[in-house]
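Complex shown without one protein chain; remaining protein chains in place.
Moving on, here comes chain A:
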């Protein structure tokens, strides 16, 4: 099964690219640059919403555990997908969202369970694209748990690969890229 992911090259969807990078060993997915984000599954089925794209890719490779390993974890992943779209990319103050995220990460290496999931990928990608977070990172001691988690993920292989390739053209975060 061959899938094709087209990305908006002026504002690359980091979360979808990271997910594609993670599943590429088990799923045959090619990436193309274009104007809009979409994942073509077949001639009649395609996804254009970022969370739908990452969910579908993660479900195709269940052995990687990107969608958690039980029902509770799946629900937690869903919680964080929504959080990344609504709270991190949203207009309402980032500081409140970061406070919540910091609390959640006090006793956690990964957001859900004990390994990497879509929750980490999507929240990380949303923060990476946030200019507000970039400027906050320079203040020492602010949201230290988020900072540790953010740096840890950023140092792992698929993250460095995607980060180097796509972040230079990244525009400052906007609420939405669909007009």
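Remarks
Everything that follows uses one rule, which is that contacts are C-beta pairs under 8 Å (C-beta built on N, C-alpha and C of every residue); 3 or more make two chains touch, one makes a residue touch a chain; residues count from 1.
Methods note: contacts and distances are computed from a predicted model.
Of "Mitochondrial ribonuclease P catalytic subunit", "Eukaryotic translation elongation factor 1 epsilon-1", "Ribosomal RNA-processing protein 43" or "Probable electron transfer flavoprotein subunit alpha", only "Eukaryotic translation elongation factor 1 epsilon-1" is the UniProt protein name of the chain excluded from the display.
Summary of contacts with the chain left out: across A:35, A:59, A:108 or A:165, the touching residue is A:108.
Although one chain is not displayed, its contacts with chain A can still be listed: residues 100, 103-109, 114, 144, 147-149, 151-152, 155-156.
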